[in-house]
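One structure, as structure tokens, below. Some questions next.
As you look at this complex, bear in mind that one protein chain is not there, while each of the others sits in place.
On to chain A.
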């Protein structure tokens, strides 16, 4: 159901005066709860009321494009259960947009060491597939999905293999313990929503704010102060200072959230 005009006006006026419906500040995230499942590589993240589940699995495949590297693939499931917007025809576009953002954030920035996933060059490599299920879409599922994805990848354990000539033996858990993936750095996506031309900016928009926002900027960063990806397309136009301002805010936010994820992983 689309937002009523009075609702849009209310949200926009509130943002103009720096207030949000859930009494957050403009630059605050909603509370983040992270829970790991029984199986290695299962992580569920609650960002306020948004819920995303990430499950990492692996299998041995024949490499297609790069013979000496493993492959990391993100698969996002947007079911109508999560949001009534997922009934429409453009759910495919939104799904592809989410998958591409996650690919840009994790795969293209070399967050996972793919070369260590090579078993026999050109023949067998590990194919790591992260399935992201959006359970409840109450806004900003990209950030939620990126937290779930990195937690899931860090939590995941893969079997060890021994190669004798052409034979590959995958050892089960009793013979040899499963080992974690080689993670170079942990990036996270931070989403900024713009309202009123480029007059107002808020972090972590809820679904209602997403319905009235004019544009969004996604920045992915890690704890080494490196920007892994920036994605901003139209809606409003930004000046260089605003992009730099977003970068500074994103740096602090990413740091906090990654610290939280690492603390949960250690437990």
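Remarks
Definition applied: contacts are C-beta pairs under 8 Å (C-beta built on N, C-alpha and C of every residue); 3 or more make two chains touch, one makes a residue touch a chain; residues count from 1.
In this text, contacts and distances are computed from a predicted model.
Hidden from the displayed complex is a chain whose UniProt protein name, among "Aldehyde dehydrogenase domain-containing protein", "THO complex subunit 6 homolog", "Regulator of G-protein signaling 11 isoform X5" or "Putative exosome complex component RRP41", is "Putative exosome complex component RRP41".
Note on the undisplayed chain: of the listed residues A:57, A:160 or A:231, the one touching it is A:231.
Which of A:4, A:164 or A:244 touches the hidden chain is settled by the complete complex: it is A:244.
Note that of A:22, A:59, A:93 or A:256, the residue touching the chain absent from this view is A:93. Residue-level contact of chain A with the missing chain is found at 89, 92-93, 96-97, 99-100, 104, 108-110, 185, 215, 217, 221-222, 224-240, 243-244, 247, 251.
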